[in-house]
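The structure appears right after this line, and notes come after that.
A single protein chain has been omitted from the complex, and every remaining protein chain is retained in its original position.
Naming follows writing order (A and B), and every chain is counted from residue 1.
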Amino acid sequence: MAAVLEGGFKDAPRDASHAFRGLMTAMARPGTCVDVAGAVPPAPLSVAAGVVLLTLCDPDTPVYLAGAFDCDDVRTWLAFHTGAPISTAQTCAFALGSWDDLNPLEAYPVGTAQYPDRSATLIVERQSLVPSGVTLTGPGIERQAALNLPDPAALAANHRLFPLGLDFIFTAGSQVAALPRSTRIG
Amino acid sequence: MTNATEARQHWLGLMARAPDGRVAALLTDSGLAPTFDTLRAPEIGTVMVRGRMGATGGAFNLSEMTVTRASVSLACGTVGHGYVAGRSKPGAEAAALIDAILQTEKSGLARDAILVPLENEETARKAERAKKAAATKVDFFTMVRGESD
Partner (left out) sequence: MYVAVKGGERAIDNAHAWLAEERRGDTSVAELSVAQIREQLSLAVNRVMAEGSLYDPDLAALAIKQARGDLIEAIFLIRAYRTTLPRFGYSEPVDTTRMACDRRISATFKDLPGGQVLGPTFDYTHRLIDFALAAEGEVPDAPTRDTDPDASIPHVMEFLNSEGLIEEALPDPTEPPDLTREPLEIPAERALRLQSLARSDEGFTLGMAYSTQRGYGRNHAFVGELRIGTVAVELDIPELGFAIEIGEMTVTECETVNQFQGSKTEPPQFTRGYGLVVGQCERKAISVALVDRALRWEELGEENVGAPAQDSEFVLYHGDNIQATGFLEHIKLPHYVDFQSELELVRKLRREAGAMELPEAAE
């Protein structure tokens, strides 16, 4: 029992502030890989995914766990450290999983015309984050950036929904990179 | 719901209802305070308290209250949680420690040194207030009309 409950932020206000700054940078500079630290979550969660959950989730943010991430250890850890309720893909604020398990993207809320913010943020666990591959342009990118995206066509379709749409946080090891809906793909 | 769960509900509730500072003082006096790891450092937050429309109907949100919580683990791996109304970080941590101790072989000692005094004090506190309320209960008596035989 104790082992599963360990691995939260040691100094929550400070650790969460650092992590939030890192996530802000990642979201404001799409494609930029940022190192984060402070969480030691249970497998199969990466450190980075653990940090994202601890920083952004609370009892007001339903979380959908996809595939192998929907396991007792992750549920217990998430409940203890964040209090976030587990939800379906249709009603979630955050979703966590591998790209294949998270698909199809049509399952998630994209917001409404009045409230585009009532949309899901997908936390996608990746093998690695590499600043090459698909070209990214748009707000927060001076000229262009690049990132190894899983499915550029689907992500480009998501961008076309703007101002509605999903936002993505990619995690691998202790690194995060983000792709807000405002970023143009390719 | 098992007996173990009920027992744990009982002692966690008892500690939460105790006056501020009392639980921590009893833990110190008992000499049972062990070394421990912090799973969740004492944290002050709120709980939204709900009522029922018409006392028995659907729920509505009434008001928040302050609550402090903490979680610890003992060297043996036993985990304790404390949730205490108010803003006392030492109080929440003491409650979590006692919750953990009560799950170990020292539970008998902790029961005698901490739970029994808390139970007695609570019973006395409630009885005193209830007795004052009872003294303000109206005793109606019927006025007999002035006809005699």
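Basically, contacts are C-beta pairs under 8 Å (C-beta built on N, C-alpha and C of every residue); 3 or more make two chains touch, one makes a residue touch a chain.
What you are looking at is a predicted structure, and each value in this text was computed from that prediction instead of being measured.
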{"item": "Absent-chain interface as seen on subunit A, which is shown", "value": "5, 58-60, 76, 79-80, 83"}
{"item": "Contact set of subunit B toward the excluded chain (per top definition)", "value": "1, 5, 8-9, 12-13, 16-17, 43-67, 69, 71, 81, 83-87, 123, 126-138, 140"}
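In this text, only the chains that are shown with their structure count from here on.
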{"item": "Inter-chain centre distance, subunit A versus subunit B - centres from mean C-alpha coordinates, in Å", "value": "39"}
{"item": "Subunit A-facing residues of subunit B, complex", "value": "37, 39-41, 43, 71, 73, 77-79"}
{"item": "Touching residues on subunit A, where the partner in the complex is subunit B", "value": "1-3, 5-6, 8, 10-12, 80-81"}
